[in-house]
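Of the protein chains in this complex, one is absent; all others appear in place.
Moving on to subunit A:
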């Protein structure tokens, strides 16, 4: 018994009333799609790419957003993020507004627009660009020296000065056009929604 370091025991884990034990799945609506894997996401990516190559921008964008792996694992989400970013980069900027307007006119278009906003923010957060492994890996903020590691932006800036600067400008331009159509409400929903992409 003498070897237990009582300071390292997470006392919150033993308190059923603690927010540490809050079951986040209770915040997921019943309409959540079934869990999916990265293999399925890759398959969808194929179909979306075909649509994009055929010149069907609207079809590619809406099918990419409709099939978002909201309940998928982290890998599936990363693969799908790459797909959506590809679509966004594959659509000409001049067409962006028209595509968005048409998408919003479809039934369920508002939900798609909200999903798109999530991808735009996720894309910006992960340093944009196609490479999925970068950024956003969970960091341990151990003890005092967590301060130096915690919220540094230096790394992120280096990334954006590289090849992904262009990807970032694509995302920003999509963001601008989307906000024109869905207002600040769309941004608020990115923050409050538990169905992450």
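Keep in mind that, in the parts below, contacts are C-beta pairs under 8 Å (C-beta built on N, C-alpha and C of every residue); 3 or more make two chains touch, one makes a residue touch a chain; residues count from 1.
Please note the rule applied: contacts and distances are computed from a predicted model.
Enquirer: What name does the UniProt record list for the absent chain among "ARP2/3 actin-organizing complex subunit Sop2", "Vacuolar protein-sorting-associated protein 25", "Trafficking protein particle complex subunit" or "ER membrane protein complex subunit 2"?
Expert: Hidden chain identified via UniProt as "ARP2/3 actin-organizing complex subunit Sop2".
Enquirer: Out of A:69, A:127 or A:186, which touches the unshown chain?
Expert: A:186
Enquirer: Which residue among A:27, A:54 or A:172 touches the omitted chain?
Expert: Of the listed residues, the one touching the omitted chain is A:27.
Enquirer: Which positions on subunit A touch the chain that was left off?
Expert: 17, 19, 22-23, 26-31, 110-111, 114, 182-186, 188-189, 192-195
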